[in-house]
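The other protein chains are all here in position, but one chain of the complex has been omitted.
Right, chain A next:
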Amino acid sequence: MGSACFWFLNFYHFVLPLAISINDWNLLCRISVTFVDKDGDETVINVPIGMSMLEAAHENDIELEGACEGSLACSTCHVIVTDVDYYNKLEDPEDEENDMLDLAFGLTETSRLGCQVIASPELDGIRLALPAATRNFAVDGHVPKPH
């Protein structure tokens, strides 16, 4: 992925003598995503186009459990899209995703499963809030380690 980016960017740099801002370069490959945890602390990360939010969270050590590893069999990667405009840009959830969302703790109107939200250019700047808890009854505060 890295080297393809390099050649892609080089091509554009030499063939198109347009002034492309750094921001536009980033959008060609990566978008900016802000995770807000239950205490309000924010973490901004860069997510490559095509990666799911769950994978991105794991790569950046954000506390988002994905018990079924993205196979639509649990609701532990539940995230809340804080801005309804960004929520509307996402594709409608499939019935299977909705079925799993039904079981999520703290469900809202703009909830999605993190493993089904795939980074794309129009989602740049999206803010995802992590819910206060998951379906697991870890009232003692236990956090399972990612696989």
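We adopt the following convention: contacts are C-beta pairs under 8 Å (C-beta built on N, C-alpha and C of every residue); 3 or more make two chains touch, one makes a residue touch a chain; residues count from 1.
Rule of thumb we're sticking to: contacts and distances are computed from a predicted model.
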Undisplayed chain, where the name is taken from the UniProt record, one of "Elongator complex protein 5", "AP-3 complex subunit beta", "cysteine desulfurase" or "TATA box-binding protein-associated factor RNA polymerase I subunit B": "cysteine desulfurase"
Sole residue of A:42, A:99 or A:122 that reaches the chain not shown, by the stated touch rule: A:99
For chain A, the residues touching the chain missing from this view: 95, 98-99, 102-103, 107, 109, 135
